[in-house]
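Of the protein chains in this complex, one is absent; all others appear in place.
When the chains are written out, they are named A, B and C in that same order, and each has its own residue count from 1.
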Amino acid sequence: MKERNRVYSGNDDKPKEACGVFGVYSTQEETNAADLIYMGLYALQHRGQESAGMVVSDGQGMKAHRGMGLVSQVFDRDSICRLPGRTGIGHVRYSTTGASYPINTQPLMGRCSRGFVAVAHNGNLVNTTALGRELVEKGSIFQTTTDTEVILNLLAGFSKVPLDEAVVQTAEKLSGAFSLVIISGDTLIGVRDPYGMRPLCLGKLDDIYILSSESCAFTSLGAKFVRDVRPGEILVINREGVHSHNLKPAEKKALCVFEYIYFARPDSVIDGLNVHQVRKELGRQLAKEFSGEADVVVPVPDTGISTALGFSEAAGIPYDIGLIKNTYVGRTFIQPRQEMRDLGVRIKLSPVEKVVSNRRVVIIDDTIVRGTTSANIIHLLREAGAREVHMCISSPPITHPCYYGIDTSVRKELIASDHTVEEIRRFIGVDTLTYLSVAGLQKAVQQDLHCLACFGREYPISISPDDSKQEEE
Amino acid sequence: MKERNRVYSGNDDKPKEACGVFGVYSTQEETNAADLIYMGLYALQHRGQESAGMVVSDGQGMKAHRGMGLVSQVFDRDSICRLPGRTGIGHVRYSTTGASYPINTQPLMGRCSRGFVAVAHNGNLVNTTALGRELVEKGSIFQTTTDTEVILNLLAGFSKVPLDEAVVQTAEKLSGAFSLVIISGDTLIGVRDPYGMRPLCLGKLDDIYILSSESCAFTSLGAKFVRDVRPGEILVINREGVHSHNLKPAEKKALCVFEYIYFARPDSVIDGLNVHQVRKELGRQLAKEFSGEADVVVPVPDTGISTALGFSEAAGIPYDIGLIKNTYVGRTFIQPRQEMRDLGVRIKLSPVEKVVSNRRVVIIDDTIVRGTTSANIIHLLREAGAREVHMCISSPPITHPCYYGIDTSVRKELIASDHTVEEIRRFIGVDTLTYLSVAGLQKAVQQDLHCLACFGREYPISISPDDSKQEEE
Amino acid sequence: MKERNRVYSGNDDKPKEACGVFGVYSTQEETNAADLIYMGLYALQHRGQESAGMVVSDGQGMKAHRGMGLVSQVFDRDSICRLPGRTGIGHVRYSTTGASYPINTQPLMGRCSRGFVAVAHNGNLVNTTALGRELVEKGSIFQTTTDTEVILNLLAGFSKVPLDEAVVQTAEKLSGAFSLVIISGDTLIGVRDPYGMRPLCLGKLDDIYILSSESCAFTSLGAKFVRDVRPGEILVINREGVHSHNLKPAEKKALCVFEYIYFARPDSVIDGLNVHQVRKELGRQLAKEFSGEADVVVPVPDTGISTALGFSEAAGIPYDIGLIKNTYVGRTFIQPRQEMRDLGVRIKLSPVEKVVSNRRVVIIDDTIVRGTTSANIIHLLREAGAREVHMCISSPPITHPCYYGIDTSVRKELIASDHTVEEIRRFIGVDTLTYLSVAGLQKAVQQDLHCLACFGREYPISISPDDSKQEEE
Partner (left out) sequence: MKERNRVYSGNDDKPKEACGVFGVYSTQEETNAADLIYMGLYALQHRGQESAGMVVSDGQGMKAHRGMGLVSQVFDRDSICRLPGRTGIGHVRYSTTGASYPINTQPLMGRCSRGFVAVAHNGNLVNTTALGRELVEKGSIFQTTTDTEVILNLLAGFSKVPLDEAVVQTAEKLSGAFSLVIISGDTLIGVRDPYGMRPLCLGKLDDIYILSSESCAFTSLGAKFVRDVRPGEILVINREGVHSHNLKPAEKKALCVFEYIYFARPDSVIDGLNVHQVRKELGRQLAKEFSGEADVVVPVPDTGISTALGFSEAAGIPYDIGLIKNTYVGRTFIQPRQEMRDLGVRIKLSPVEKVVSNRRVVIIDDTIVRGTTSANIIHLLREAGAREVHMCISSPPITHPCYYGIDTSVRKELIASDHTVEEIRRFIGVDTLTYLSVAGLQKAVQQDLHCLACFGREYPISISPDDSKQEEE
């Protein structure tokens, strides 16, 4: 059914995040890991809405429950009660590699020579093809199209060494972005790639250890944030406590700057910086680079909000709510048979006429991918009477695709890959268009530790030709 | 299944709105009323999430599709295509009278002596018991527990007079709040009670007439707002155009002030005032009545946002995002077996620690019903390090139940019905608690036209004892 | 979805039965009427697979649960537990009047001047149009397209007289076939029309009274068969026991002979005759009228089985299983894109080659409606090697439509309405075709009490032109 209804997803024209991962380790008899994972995945839902799953270990065996859809659709009381155990991992997913099929839901679980192992993965490998080829030549067989199954098979191959050693050796073979949570026996392991591309952090609820893609999940559980897992760190949590191994360090860090710009929840703290504060700072930087005059600063909800607050403060232009988002717009919307301009935007956003009418409006958004959504938003604002519209974008133009787990579409769909800012301005129909400079961006994140490949800078990890195009199922 | 999972609805501790109604009239062959109603109901979804439905007339017969759940759950491409016709009405519902059963979904449709008639109703009658008694004594039979079926039966009784006359005579018998949309043959009729309790307005898309509870639905369709339907007005739309009848005027108007405070979407204009602007003005009034000092103004999302902006502006205290709402929290959330304080709030709201930590925080909300949610929010803020918390509420204390269609719970659940402000302040755990005064409220809405019964003022329409308690199924 | 898949229903080319009704009355605190009705409807499932429902009274109020589909699809543990009470009625439905929509599921329940009343109906009225016209002129409104709502409204109109009197007066106004079960307060009433067209019988389980369309439901519950409800009898069951009223007798009885030929379950006893035994007798009569020679008698399952046994015994030709029915064939079967002859039959029936190959086969079926299914069956038998095929039908040719609740399609679809037996024989492709004579049929049922209208004899109740065509929704 769904396939037939043309879908106007709320975020059609936005980069898509890969996944969120979550892990729980407890030695307390009374802990129900499934309960905590359920709540954690709820808090990480923004990182992936396509499928959700968890695997829980009761020390001897493991059980999995996975499905397509939101956490609230995949799990109910029954499915959670059928997952007893104190240690477990969970995953929410937006497909990057691996087509959108039930078989590709994570975490993956398997029995190998050391018993049951389960893995959940956030990120994208860039040497999957080579690794897969090597494995199938040794007799491995792949039932899914996910990177994760490659990781699981590598892990199964290191059958003679202790678990933590096997994880280290597996991770050494991986190239690309990976934040992993792994369980085997009664051990929980967190892995973050040496570039630190995708986030991962450690929290604690009483005596229970928690790993999460973002710290926002800790607040949901009433848990405390302990620290970020460091790039290249392998964190082993078992009866003996928490121990670290370190992978060979990368030449430089390459944290994904889009976590701050767009993906992460504003209340999360990633690698020491609060996302909301970073966005406000992006807004302040953007205000410095904006040379126009205006009466009101209006965010495109939701990510534009923090940025617009910073912009308003720095520019001295009042902030106001000029666009209302219909929060009930879900994954399907039926296309009317009557032709209707801007439909995709109209069902999601409505202008507040009193705020924009006859005003010079600065509209704040985080990115422009294809440009069509932006053009539609501007059309709505003009229809509502805006006298001038100045668009300010809190990231530099995206000119290059990401191979590390962010689905910024193929290159030819990136409007900035073959159009000048002036051309984009005209396409979108704004009076001025201001992109944040790379320098401004770097100032806001206060560090020189980020991957800037999608803005045309060097790809920190080289991509093999085989992996530069998506595999089909 | 759902009944078993304990539900943490996002708005458990808020007044519940009755319904939204929507109607379409077109003489153009190519109009698919169902498409337009679908989009209109999507835009009115915030007015009722329990069920949705529409009835479309093709001039000869009528077809209905109704179901439990959101608009996106009730309708798909197939169900819409099975509703051909140019004229129709739609409804979204949150039960006030009429238990939450499929049979009670609206619009109601029936065949009577003049052929098919369908009615959708927003509001609550206060003389249903008497009307129903009269009807059953004449031989009527009621298959639902809705006011709407009473209206339909009254209408069927006036079989000898023209349709518009029958609607007038029916409406004259009704006491209480009612905004109705009615279709019969190829006529669309809108009715608003003489007190104007519930809103209703007229829009136009090319040559198509539209009736809607709120103007926000017009923007979704690219339609123009024409005007509000006046209290006591009966608007008849047919081949001859738009004609009005007027019911006997009420002594005074009694528009529901909660449409501005809480229910309506900020982009709607109701009875001449934009909701977002009214909320900002409520914030400004509230700031005048707030005597404390603070470092930051933080809204409880979503309705607190506009109000907080006005407050911040008038009080000269910076506005910031201190609470993040998890927009994925739906109707069901599974209660964890592990005890967890403030769970209901934690899954929905998270504090941004950097914003509130070590600060004196003014927190802006629209109402306090039972007080438990407020107490939990305050606990979260304190846990995140807020030094002082001052709560400002953009309505006066709700001391009396509403009988006109707003489910503010029974009296004994209204904390303000038997506790002083100081007692409530202590219960909630804030340093100061400021309710907007009735005078301040009236200034913000700039008119003396509103019902203030729930704040302890006179009930504008007297309630019979039979109707003062909910009927059970 | 389902509507799009072309449906090969198992009984596409058979008359369709209207409904089954079931009622329970108990004075014992511990009786759960819903449990018993559930089991009773399961046993009556063959009488209607389109929808199922029940209404249970707890003495004060009533609750209903109804839905589209089989009993096992409509009810689960939860829905049954939400229907507390000692008295109730149930219904399974195959639409005759009333289009196949959820709103038309039965029993219908309503509140009228005497409180809640619920009605379930098996049969078809022939004066609905006139009754409906009368009612809407008095102000009634119809929300469904069922006869049952007319009955409910009539009943509500007799508000001044005791319940049993109201039922008598209502029934006196009805013309056509009707077996009704009605509850109001704590009274259960069974009604059978004066012609006795549709069956209804009384059973007892300990102190619990049961009404059922067929006695087979008693066995399922371990209840005892007490007696048939007599044509024209109104059976009132309440605290004072069981009492009868009698409607004005019909000139002659007109029991539906198709209950024996095709509809009823073989283990049921209807009006004193066991269905299986009647079918065997039909087979014996048919054998007398068959003049050919053959090697084996093969039934078309399932109804042909009993008949074939009688035929075999009387004709002295061995009985064998020559066609196997796939019992998993449900309501939907997806049409293959590859052309395939006889598909509708192939998925449902397979010949046993060893039984029919090189043999002279007598194939026994109960009716021929359009003839296409029969032709396909014969083709299968010939393909499996049958040397001769002689078809024997245990009813006379159906030449006229039924207006009393059996959906034998419109007249032009009845092959026997405008073709001779010889033409039909050639169309079907058999060596000989023998229909049972009307005289033979009457001998088998041992009485002159049956309606023979569909075989071209007099319609026992005259039909108004308005009611001779199906109403559309």
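In this section, a contact is a pair of C-beta atoms (placed from the backbone, for glycine too) under 8 Å apart; a residue touches a chain by one contact, two chains touch by 3 or more.
Keep in mind that what you see is a predicted model, and the values were worked out from it rather than measured.
S.K.: Give me the visible chains that the unshown chain touches, in label order.
M.R.: It touches the following shown chains in the full complex: A, C.
S.K.: Any idea which of C:T129, C:S350, C:T372 or C:S417 touches the chain not displayed?
M.R.: With C:T129, C:S350, C:T372 or C:S417 as choices, the missing chain is touched by C:S350.
S.K.: Which one touches the absent chain: C:Q45, C:Q169, C:T372 or C:S437?
M.R.: C:Q45
S.K.: One chain is left out of this view; which of C:T31, C:Q106 or C:N238 touches it in the full complex?
M.R.: C:T31
S.K.: For the chain not shown, which residue from A:C19, A:L70, A:M109 or A:A315 touches it across the whole complex?
M.R.: Counting the whole complex, the residue in contact with the absent chain is A:M109.
S.K.: Hey, which chain C residues sit against the chain that's not shown?
M.R.: 1, 4-5, 30-32, 35-36, 38-39, 42-43, 45-46, 49, 70-72, 75-78, 80, 216, 219-222, 265-267, 269, 274, 276-277, 302, 305-306, 309, 313, 318-321, 324, 326-330, 332-334, 336-338, 340-342, 346-347, 350-355, 380
S.K.: Residue-wise, where is chain A in contact with the chain that is not depicted?
M.R.: For chain A, the residues touching the absent chain are 1, 3, 61, 63-64, 78, 102-103, 108-113, 117, 132, 136-143, 152-153, 155-157, 159, 472-473.
Throughout what follows, only the chains that are shown with their structure count from here on.
S.K.: What is the distance in Å between the mean C-alpha positions of chain B and chain C?
M.R.: Centre-to-centre distance between chain B and chain C: 48 Å.
S.K.: Return the distance between the CA-based centres of chain A and chain B, expressed in whole Å.
M.R.: 36
S.K.: Between chain A and chain C, tell me the centre distance in angstrom, where each centre is the average of that chain's C-alpha atoms.
M.R.: From the centre of chain A to the centre of chain C is 59 Å.
S.K.: Enumerate the residues of chain C that touch no fewer than two other chains.
M.R.: Residue numbers touching two or more other chains: 1.
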